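A single protein chain has been removed from this complex, and every other one stays in its place.
Presenting chain A:
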């Protein structure tokens, strides 16, 4: 299917089903139940899942295949966001030109930064990309204020020209982002008994782009180009003595992953038309590294899992406060309840990053292949059990 191997086509299909049904899957708990706070099926968060999924898929094309660890990919995300917002300011509120421009501009940036950074490898490459990203951040924050609006961040205003659209919407406000008239914020809410499922236009646009991005990444992984990228990671010396120039391969991978980051940045701005320098900060660059490693660098699905995992933690675990904890442990005697709350307290709410950090360490130490490796191990365990059950009767009955 679509020129893919059966295994890859299945994977794509699973991702497609999961993303399309996400409003159901992520909202398993009735809205009035105590567990409703673990629901993640609201538009804002679902958009983030898929957008950062795209970011991580792209990052994985560079890091997972070539082993070049960039610590500056957030710069491309930020550049993408700024480009998109400028498109909304100058051209129209349609997201297509905005997204196209963000991909192109991020690609051009990646070409320049990659060209310089790829003169070195290993830790020096990482440091160079980090330096470039921090430089971009600093520029966006102060020097380039006319373009980036500095600390405040770039926002839309009623005075923007929007030559193909309108400066002011019919109700006198700033117009909203749309795709040929479909507003990105428009959401259809479906009440099913105590459940509430929300279907958001913006989310579905992001999800479709995620599927395209994922499909393209599978094609790249399975292509001769992808093979060469893995060769770069495995043995550059052998590559050189086989008549291959590693530099253009790594640069191409760098630019492609930069364009993925630009797409993610453009989508962030398309969902919520503002862009700030903090999107380019080194913590943001580090986050995508964590996502990719947590999920499983070099695997197809890993980065998407990692992105979902981290965004879920960031948004859900961070909302668990002491009140919620007291509710959870209410069934215990008072003294014990307070004790449990004190113990759990540092790991939730503002301490969510502590939990995440511990989990990250556990994954890196025990599952170097990330969550994907964990999944494979569990899968194998089940298959072995099943095989054991299957073979015993099968051994007696001859195959038909």
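Methods note: contacts are C-beta pairs under 8 Å (C-beta built on N, C-alpha and C of every residue); 3 or more make two chains touch, one makes a residue touch a chain; residues count from 1.
In the analysis below, contacts and distances are computed from a predicted model.
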Quiz prompt | The complex's invisible chain, by UniProt name, from "Amino acid/amide ABC transporter ATP-binding protein 1, HAAT family", "Sarcosine oxidase subunit delta", "Fumarate reductase/succinate dehydrogenase flavoprotein subunit" or "Sulfonate transport system permease protein" | solution = "Amino acid/amide ABC transporter ATP-binding protein 1, HAAT family"
Quiz item: Of the residues listed, A:31, A:186, A:240 or A:327, which one is in contact with the missing chain?
Solution: A:240
Quiz item: Which residue among A:220, A:274 or A:359 touches the omitted chain?
Solution: A:220
Quiz item: Going by the touch rule given at the top, which residues of chain A touch the chain that is not shown?
Solution: 3, 5, 219-220, 222-228, 230-231, 233-235, 237-245, 248-249, 252, 256
